[in-house]
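Encoded as structure tokens, here's the structure I'll be asking about.
As you look at this complex, bear in mind that one protein chain is not there, while each of the others sits in place.
Lettered A and B in written order, each chain numbered from 1.
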Amino acid sequence: MKPLLHVKDLVVEFELERGTLRAVNEASLVVYPGEIFALVGESGSGKSTLAFALLNLVPPPGRIASGRVEFDGQDVLSLDGNALRQYRWRNVAMVFQAAQNVMNPVMHIADHFIDTAADHGEHNRDAVLQRATELLQMVRLEPKQVLRAYPHQLSGGMRQRVVIALSLLLNPRLLILDEPTTALDVVTQAYIMDILNDIRQKTGIAMLLLTHDMSVVAKVADRVGVMYAGRLVETGDIYTIFYRARHPYTVGLLNAAPSLVGDLTSKRPIPGMPPDLVNPPPGCPFAPRCSYATSRCETENPVMLRIEEGHEVACHNWERVHV
Amino acid sequence: MGGELNVGEPIIELENVSITFTRGSLFKRTRVEAVVHVNLKIHEGEILALVGESGCGKTTLGKLIVGVYRPTEGVIRYKGQDIRHLSRDAYREYRRNVQIVHQDSYAALNPVRTIAQSLSAPLLRYRFARNGHEARVKAAELLELMGLSPAGDFLDKYPHQLSGGQRQRVVLARAVALQPKLIVADEPVSMIDVSLRLSILDLMRSLNERFGITFLYITHDLATARYFVQNGRIAVMYLGQLVEQGNLQRVLETPRHPYLQALLSAVPVPDPKKARHGKPLPLRSLDLPDPTNPPSGCRFHPRCPYAEEICARENPPLHLLEGDHYAACHLIERIPVWKPW
Partner (left out) sequence: MTTATVPAPRRFDLLYQTYRVLRRNKRALAGFLILAGFLLMAAIGPYVVPLDMTAHYEQRYLPPSLAHPLGTDYVGRDTFALIVHGSRDVLSIAFFAAVFTVGIALTVGMLSGLQGGMLDALLMLLTNTVLTIPKFPVMLVFATIFHVKDPVSLAIILSVWAWGGLARAVRSQILSLKEREFIEAARVMGLSLGHIIIKELLPNIMPYVAINFLYIMKDAITASVGLMLLGVIPFSASNWGMMLNLAIKQAGAIYIPQGIYYATAPMVAIILFQLGALFFAHGLDEVLNPRLRS
């Protein structure tokens, strides 16, 4: 199948007073049409920066130093002006973290839809409101009431659903969601994940889901990419990652995620701390915390190896690693 | 440490405790009944998880226990005595023995004071150290105990120069400095990276096992509650009311209150086979009620799939099910078991 999104060796750097910070370090990944790809990483992993880079939205002092981002075969990073605006929101839309708080408090929800559409050249109010109604129904909200309301009159969960509906306004083919379920209660979280699945089934849209929560990944993702210190360290489909992971960090994350069911004795934290991205140690960034590390790991940075169909790992010792 | 009931005497008792906040001016008063008729005992040496969603009143309950708020109704007892009527010495003892660990470690430390200064203040106040130098030494010992080694690297730093995990360890060190009997930990790991959470919880557990410190673990995350509490107890809150409590393992295995059943079936687990084939409990309404205008009777009744007429009329008392397992539901005998996986 032809990939919808293809990221090749992306490098994003931030110029700071004390040096250059490499937030994304030669990251490559592929998202296929209609799939939900979960990009997993903790703070400092670079996943948010990577997502912003996909829309060419990296804020200064950051800049995309090298690499390619191809959407449907087209080079995204060379777009500018009108072409870039078309790409943003029509082809790829994004739901930011805690997005329920970014709506304009003095505008009705209906106006949010109309405004966004007008910004992209759609001025037919009735058509926009019709589409808005459909989208609000898709996220299981009552359109008449919601369109008339102001953001503060809706609960956090409702606002999050409105933002998702807004992102779908122009029929994008890829939706990027940054931690879509933090700041929401568990029951609403489960509901939203259900809705995302629903949307995907109805519209065939692909989703790039950024999260640190392995439980969320387990529930909705088709394929998973794990990021550490700006690099992709493992990619594979959901069952491969959870049951046959081969990167020590992935295994560590799975062991560090406590669960409501199952054995607790295998749960343990990952010792140590993430590396400094301005002065990273040579070799594999995870080596200082890795129980499988050998002397090779400290000097030579591992490249991504395809160890089986659809499963890639960046680790010298992957054969010894097991869940 | 840890059978079900053989921990010590109750160190904190809440008898029918309620607190109502009133806000606003003359023309627009809003009342929020944040905690409603809560009865709870915390035994010395135990680990008790207080679980609920945001807005359920668990943080408020924690602050009531620590003495930051005063209840509008009911009595809170420390070692059997009403904390509002303690003698000066008894109050000092209570103050020293009940400490709090906040969720946001950055806000919990004074940003313009060094770690050494923040740790020294309580040590000097309660004469655990006689002068600044002794306080520094003791502060260093505490940091080492919390795994911040070498302590010398941390003493003269400011909070913003530490990572989130390190800061939370400092906050824990400060809470432990006074050798308290009870620590109320309000979401202590929610703002910490996933891979580091268990190490903080392990640390807290070791404090409980080594020094017998009682922990009230307030959280919305049932999975970490299960990890930390293990053999201890759990109390579940919904909109200001305690709806279920008992031994954690038993409660999680056989949840009896419909809200807990819905909650458990909604919590995602990090296991794709289980996560994708679970059955959520169908609730009648998704939205949380307005806390200034709560439902009558049992506050869960508008969303409860089993609700009957009595539920809208009367607030259910806590029914004893077995052992120390209680649930607040009129129809508890008839609520079927719900196994989500």
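Of note:
Throughout what follows, a residue touches a chain if its C-beta (ideal position, glycine included) is under 8 Å from a C-beta of that chain, and two chains touch if they have at least 3 such contacts.
Note that the structure is predicted; figures quoted are calculated from it, not measured.
Partner chains of the missing chain, restricted to those shown and counted over the full complex, are B. From the options B:36, B:76 or B:100, the residue with contact to the unseen chain in the full assembly is B:100. Only one residue from B:79, B:113, B:250 or B:319 touches the chain missing from this view: B:113. When the full complex is taken into account, the listed residue touching the unshown chain is B:144, out of B:144, B:202, B:287 or B:324. Where chain B meets the omitted chain, the residues involved are 66-68, 92, 95-96, 98-100, 102, 104, 107-114, 116-118, 121-122, 125-126, 133, 136-137, 140-141, 144, 151-152, 155-156, 158, 160-161, 171, 174, 178.
Note that only the chains that are shown with their structure count from here on.
Note for the complex: chain B touches chain A at residues 53-55, 163-165, 193-199, 202, 220, 222-224, 226-227, 230, 252, 262-264, 266-272, 274-276, 280, 283, 286-288, 341.
For chain A in complex with chain B, the residues that touch the partner chain are 42-43, 155, 157-158, 185-191, 193, 212-219, 238-239, 242, 252-254, 256-262, 264, 267-271, 273-274.
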